[in-house]
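Read the structure below first, then the notes.
Every protein chain but one is kept in place in this view of the complex.
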């Protein structure tokens, strides 16, 4: 046969699982989108169509829902670890499992203020509104020996309305851009970071707290960096997370430069200077795209470059 | 000619205008997507292609950006009123202007906690993170005599994890649905409501406050209604807004029933009862779709039925 | 009660139904997305939550799938007529049914060329590739007495690379646009047209042929009109359809002006004239948006203005 099979994987993608936990009248939600990808001794299903080594994707879906009930969902990471371990440990042909998760956040609808008592309801503890700020992500990979846990987020849109400059760059025949000493810097952060936890012999991170802290440090570094380039801001964000969180060794960002162009209003004789509070046109395409990895010194990069590409 | 022209309108859609206001070091953002639609004495541009009565869509775009600077953006509604008035009053062939606005909310990045002082920044007042909870909308129409102001929102996703039942419905040959006495009720609210303000002889509503209050009442009614049908919940939401806000006479909702199906885990011998905290499958399509108008008694409906259709 | 219920409707939206018809080894596909909206004696479900008059949306879904099998799908229009009639005629509280359909086109994968006989397959008659040119639409409304049938399409993207001018328009303080005597005219056509068939006492149109012809005339008028404005082109398209198809009395278009801006390459000393074959920047937002109805003389407009709004 003049062709051969290379890397391959399969599974059920985008299982939308919602778990409600009742603590008396107080309810809690976990709202996940879980994708399973399995690899192993799977040549025959490609070559001859024999499914003898195939755990059907439908079964992987059923497993996701059953695990949510049987084991609960403490965090996206815990849930992914349990699933990945199960597929590799219980199904002989499967040598490697990768679980990807998106998590959607909900916050409580507060009904306690005095004006809201039209109907007489007391405080309501089972009502939620979805918080669309960012989507939390996780990827757990297990090969029977070691785990790799990536956590991340996407669509976290941030803006500094000043404290950003851009100048001193290369000029060539195609240059038209003017240097700018007071511009808007806005981006929609996509990020993956890698934990140094790899298995049960180590104490695992507190996944929920680790996520909240990583996000907080990222936002603070964005806000507190006086920026000469989006690359500089990115590096500060990554460096801050790694310095503040000992459980994280590597972080990668994909950050589009969401251009806000100051509008030239000279057509109607109006000045539009940044210092006076300006009007901007928020452009869609094209956009600058800045991608980079930041590493704890001495650590190896393992987050794939193409994982964060737009 | 055996064909004639009917209703027509034109303009520049989706002008993405961002206005920064500087109050010392403290900045404020208004982030809008503004669409202009003009009607009037425009038969000839359709019949012969003569543009003699046409204010180009490019000019309507330039006007949006210039107005943001010259007049500022106190609210989406104020901005739309100023634009609609301008187009009708300043351009003879234009008899009617309709301005549609989407508004994106931003909140400040808080950097004041003690742990964040890596770089030495004090409190930062020009850094923002986009709050993706809902998109605010407005539509302002002016015909030279009267204004009509609709405010609204979309993509406000809410869930009650209990306090919802569905039973007692019609059964026929095609019925398979089981009655349910404890289900999840979730929806993504789209709504438009109409203010009774129509022109300068009346005192205008406080648009920002009115929006915040309408949204709050809508959320509270959702949370506080023990629901026997999504229609009942919808009516309570609309009724609450109109009863609480004298400036609003009419409100229309389009609310998809975002089905969360309790998973039957009998395949692996696991119970999954709502009362114990269940696992649900969040379905995409198909979905129930509930649409209705609620009116102050004695008022005429004016919000088009097809405006909120999905 | 100081609030009252206005117009309301409910049903199951976006039922993705695929029907395969086997004619020996030759298969045929109908691939639809069907949305049901029912109105009638439904006040109580809103006021008290009583579902006694409610045919559940789940049942309307089951009906869609059962009808596809029991009656087949000759055309989107025929299918919608059968469903609308069923809901109104068989369910007492339902006074009006509106069925909306999207249809996705498939074409056969041709395998008959000599080079393709690797495996020895003869001509294959059950293999299809989706043709993404446009999405066909239909809306059927029935109130127990009369039908209204709209047919339509969306996302039909067309371009004339010349034979388009724009000049002679109003200039004001905000004007910056230069007149153009050779521009690209591109749009993505959304359209609804209304048939004059209203019930069984008339011979119905041949729905499949009518659609194909309406689309053809629309495309030809776009191609053959030397355009002085997008409005003129739109009117020619509508007029052509109505003149050529006696079964159609009214047509409405929503046509974004998909701007292709000729790039000013003077920064590198390169000319970029239309007559020499130019380079253009295809812009996303903002865009001109042109909407209008064209009517057979003497007919009343019935297609809602807001039905085609973007």
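The letters A, B and C name the chains in turn, as written, and every chain counts its residues from 1.
The rule we apply is simple: contacts are C-beta pairs under 8 Å (C-beta built on N, C-alpha and C of every residue); 3 or more make two chains touch, one makes a residue touch a chain.
Predicted model, so just to flag it, every value in this text is computed and none were measured.
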{"item": "Among A:10, A:128 or A:211, the residue in touch with the chain that has been omitted", "value": "A:10"}
{"item": "Residues belonging to chain A that touch the chain removed from view", "value": "1-16, 35, 37, 42, 45-59, 61-63, 66, 90-91, 93, 166-172, 174-177, 227-229, 231-232, 234-235, 238-239, 242-243, 250, 252, 256-257, 285-297, 301, 304-307, 309-310"}
{"item": "Hidden partner interface residues of chain B, rising order", "value": "173-176, 267-268, 284-285"}
{"item": "Absent-chain interface as seen on chain C, which is shown", "value": "15-22, 27, 29, 31, 62, 65-66, 68-70, 106, 109, 111, 115-116, 118-119, 121, 124, 126-134, 155-163, 184, 216-217, 219-225, 236, 240, 243-244, 260, 263, 265, 267-268, 270, 272, 274-284"}
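Definition applied: only the chains that are shown with their structure count from here on.
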{"item": "Chain closest to the middle [Cα centroid of all protein chains]", "value": "B"}
{"item": "Copies chain A and chain C - rotation angle from C-alpha fit, nearest 5 degrees", "value": "180"}
{"item": "Greatest separation from chain B - chain, by CA centre", "value": "A"}
{"item": "Inter-chain centre distance, chain A versus chain B - centres from mean C-alpha coordinates, in Å", "value": "28"}
{"item": "Approximate Å spacing (C-alpha centroids) for the pair chain A, chain C", "value": "37"}
{"item": "Overlap residues in chain A, where contacts from two or more other chains coincide", "value": "267-268, 284"}
